[in-house]
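Only one structure is covered here, and it is reproduced in the block below.
Partial complex: the chains shown occupy the same locations as in the complete assembly.
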Amino acid sequence: MVLLTRRADFSASHFYYDDALSEAENVRLFGKCANRNGHGHNYTLEVTVAGAVDPVSGFVVDLKRLKEIIQQEVVAVYDHRHLNLEVPEFKTAMPTTENIAIAIWRRLENKIDGAKLTRVRVYEMPDLYADYCGEA
Amino acid sequence: MVLLTRRADFSASHFYYDDALSEAENVRLFGKCANRNGHGHNYTLEVTVAGAVDPVSGFVVDLKRLKEIIQQEVVAVYDHRHLNLEVPEFKTAMPTTENIAIAIWRRLENKIDGAKLTRVRVYEMPDLYADYCGEA
Amino acid sequence: MVLLTRRADFSASHFYYDDALSEAENVRLFGKCANRNGHGHNYTLEVTVAGAVDPVSGFVVDLKRLKEIIQQEVVAVYDHRHLNLEVPEFKTAMPTTENIAIAIWRRLENKIDGAKLTRVRVYEMPDLYADYCGEA
């Protein structure tokens, strides 16, 4: 069993605002992130898969295929987008680093042939990241 | 003469769109950046000042003061903002990396006592940056 | 369950020297680190907490509160300090990367409301780090 991790990047806008709460409550809870004009980040995504090493190729997973899946399932949907306004899962869930990690897990789960998705890590900034490893 | 460079970060949204052009022309010119919902980046700013080293303090410039000026003149205005919608200079100029570098230069020029502003560098991503050094 | 990791930095001095051993034995054991004038590092700290995502805020933990706790419990005590001379836990324990990770764990344990501390990582240099996850 070897773990293989591939990084990808996307740049997106978001804000944190709950319409069920008052403006003051949103600001108390979310600070500068409550600005509904949005602000943005260069997100870095790490996708980790686990599997046995193929004795011929030496690969846990076909790397070109893994890159295509990440590109198609995540980057094509999130990159250069406003997460709150344009990505379906964030109509109902706040696009926090935690929720982005969960959403990307759901987008990738069962899509990677021959290897098991084991961790999705999302950096919002170099000093803040979330890890999601599915539900036990 | 020594050059001293201080880095600062801000996260902001932007888009590139010229109302005088058609949608198709905007897409041709700006690609994914023409999405008017906006997308965003973690910008990194480097401010370089030049001066003689003070024989007592060993400083070209009071570092705490330099940080305060960058914070007050730039970060407080740009961070967690939508550049097109909320920052005055980008009502008329496209918030490209190039124009952000020029705008930050103008915000900092003549604000730093005792040292000369010599370069503003703005990274939009780790693989793209613009330098502005004023007009000769 | 999502893991959230926050990074922080502090700059400090330290040395490795055991008064119960001879000078020669200290040098054999600790090399250049045995210099009692001290030397220093830019330490990078990663604090990881685990918890369920709050359905309203989308957070595992209130990020502003987590930053304040790290600042108050660790950075305010360690930053710009000589660890051997000024930080109580290193009067009796050598301020190695390993022991700093354990000490920071103890400082943060039970301080973070609503989430579980799961890992403290301390980088002394980009090429050396220690992880402590508490005792099982």
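Side notes on the structure shown:
Residue numbering begins at 1 within each chain, and the chains themselves are lettered A, B and C in the order written.
The definition used in the following text is that a contact is a pair of C-beta atoms (placed from the backbone, for glycine too) under 8 Å apart; a residue touches a chain by one contact, two chains touch by 3 or more.
Since this is a predicted model, take the numbers as computed values, not measurements.
With respect to copy number, the whole complex recorded in this structure file holds 6 identical protein chains, 3 of which are shown.
To be clear about the criterion, only the chains that are shown with their structure count from here on.
Interchain contacts link the chains end to end along an open line, per the touch definition above. For the pair subunit A and subunit C, the fraction of shared interface numbers is less than half, so the two copies use mostly different residues to meet. Each chain gets a centre from its C-alpha atoms; the one nearest the centre of all protein C-alpha atoms is A.
We define each chain's centre as the mean of its Cα atoms; on that basis subunit A and subunit C are separated by 28 Å. Computed from the mean C-alpha positions, the centre of subunit B lies at a distance of 34 Å from the centre of subunit C. Shared contact sites, meaning residues of subunit C that touch two or more other chains, are absent. Across the complex, subunit B is touched by residues 9, 11-14, 32-33, 35, 37-42, 79-82, 85-86, 125-126 of subunit A.
Residues 1-8, 53, 56-60, 63-64 of subunit C are the ones touching subunit A in the complex.
Of all residues in subunit A, those touching subunit C in their complex are 16, 18, 20-21, 29-31, 93-99, 101-102, 126-133, 135-136.
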